[in-house]
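With one protein chain removed, the remaining protein chains of the complex are shown where they sit.
On to chain A.
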Amino acid sequence: MTASTLPKTGQQLIPADAKGTRQKLPEARSAGQATYLPDRHMFALWTWSGGAVGAAPPVGDVETVPLVVPTPDLGRLRVADVDCVLVEPDRLVAVPLDSPGRSVDAWRSWIAGGEPALPIAAHAVPDATGVAVTTAEHASGVFRRTTSVGAEMRTALTAELRPYQVRGVSWLRETIETHGGAVLADEMGLGKTLQTIGCVAGRAEKGPQLLVCPTSLVGNWAHEIARFAPGLRAAIWRGGPLPEVGNGTVVLTGYPTLRMHGPALAGIRWRTAVFDEAQALKNPRTQVSKAARTIAAGARIALTGTPVENHLDELWALLNLVAPHLFGNRAQFRRRFVRPISDGSPAASARLRGAIEPIVLMRKKSQVAGSLPPKIHADLRCDLTEEQERLYDRLLEQVIDDGFGSGTERQTKVLAVLTSLKQVCNHPGLITDDLGELSGRSGKLDLCTDIVASNLENDAPTLVFTQYRQTGELLVRHFAERFGVNAPFFHGGLNQERRADIVRRFQSDDGPKVLVLSLKAGGTGLTLTRAADVIHFDRWWNPAVEAQASDRVHRIGQTRTVTVTTLTTGTTVEEHIAAMHDHKSALSDITDTSSVAELTRLDDDRLIEVLRRKRVD
């Protein structure tokens, strides 16, 4: 440790013009450095050697991070792109570094509970426009608060948060306290839901909270809240009299309900109002946006997974919703940011990032890759539309009236009814043959469409698997109508040559952005690593089959974090199938037919119980 031998230079300030008189700092010769990144709750490890930034220490994947560093003569500070390896706090303690500098020692001491002074290197994160540096007080304050939120979350939630997610919770708290509102715009797959639940759980004792989301996601929120924060009471509201609200209650509702029944919510002083997929409020003149603004809430949180910087009018609407005192004037926002940015000004983009930085947190998977497992699983619950509910119940009643029979007949009938019910979940038109307008009729299709839209925005190619040929064709048609993309369909009916051609085209850089595959034909053997996003549109009994299909993208050659999303329709037999996964994941040799055979063996009452919708609320 060389710091103690350093002459005291704190008070002597030599202006930059007096070059050459400054003595070289002994510390500066060659040392490993650790800079705390407050947004990610991670440390950037890098080296300084021979008066310049050196190679990143050989302890992980290298990422470039803009940091404030000295000029070679050590006379000034400037912003430079620095090769770093990012590590979580737990890892900083033990990671082997050659000649760790004062910044490393200081942070290790903070992790151990000490509070030593931090050199600039320890908090050298620049602001968006490059005129200022994170203060030592801010860096250490965020570190301390986030560490304590992490400890709190371990008891408040049943899930373990990753460090950047703990920071998400502590950031939401700080931002709400300071500005009254916040926009969490993390890339999809980083766990906005979990972070929000963490924040909401911490505010539960001080009043009722409201969460508005697309109708197809209401069930998913209820499911996630029950799973991760069993102490909260989630109450779904679809209009009519409000459920009883008190401390610990989270009222969940869809945007259409807010639009039509908004006044019913106005009489209550909400502790927090959360708007999920808040791009639904992008147009401030719509009824639903007006209804959202009339909600009286102590804090407003908007969640969005679309890259907000690409949609500036939408961004303004969200900023105006959560922090109208900071972003009130749309014309000024347009003139200051929208116009110069559309003219291609990088300075205006930087100014915008600086202006929204206090209330917008947006992190990309690539930025927190060191905190992510190679594969993220997102199991989403979607809701049935009324059309689906009616059809589902009608089909089942009919089968019950006809009876299931016995022996082989029973097996055939069970398989047939399973298939029809699963098709209702995919899209009611698959049963009724009314396949005119597809949108708005299947909660699952609508949710899948939102995910694909977001992936298209992020230039993230997507694989969509289904077991059914007809569903695959419906998806291809829908993606063409909605996004104008030409998604190929890889299925068993194609000859070898056509199949090889689809794979080759998909793997090329300008290949199709979406590929639909049948689970049976596309589930094995192929390499489709251009995609890092997989959606399972319907559920299969055997988790090994789904995993094998997901591995089309998670193979050698894949450099990004893979996101696997499964869509399960809540209250239906699909939930039963999903539940089977938990029992089976260890027993991958169980064949699919045996699951159906198992159902066949149940008596009629028990079988109907499995197939029938489980009514909620």
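Definition applied: contacts are C-beta pairs under 8 Å (C-beta built on N, C-alpha and C of every residue); 3 or more make two chains touch, one makes a residue touch a chain; residues count from 1.
Following the convention adopted for this analysis, contacts and distances are computed from a predicted model.
Enquirer: Considering only the chain that is not displayed, what protein name does its UniProt record carry among "Sugar ABC transporter permease", "Nitric oxide reductase subunit B", "dihydrouracil dehydrogenase (NAD(+))" or "SWIM-type domain-containing protein"?
Expert: For the chain missing from the view, the UniProt record says "SWIM-type domain-containing protein".
Enquirer: Pick out which of A:P116, A:G180 or A:G511 touches the chain that's been left out of the picture.
Expert: A:P116
Enquirer: Pick out which of A:D127, A:E152, A:E314 or A:E473 touches the chain that's been left out of the picture.
Expert: For the chain that is not drawn, the touching residue is A:D127.
Enquirer: Who touches the missing chain here, A:W48, A:W171, A:Y255 or A:F333?
Expert: Once the missing chain is taken into account, the touching residue is A:W48.
Enquirer: Which listed residue (A:G114, A:G141, A:G328 or A:G492) would be found touching the missing chain in the intact complex?
Expert: Considering the complete complex, A:G141 is the one touching the chain left out.
Enquirer: Please output the residues of chain A touching the missing chain, sorted low to high.
Expert: Looking at chain A, the ones touching the missing chain are residues 3, 6, 8-13, 15-17, 22, 25, 27-28, 31, 33, 48, 68-71, 74-79, 101-103, 106, 116-122, 124, 126-127, 129-138, 141, 335, 340, 345, 347-348, 350-351, 354-355, 357-358.
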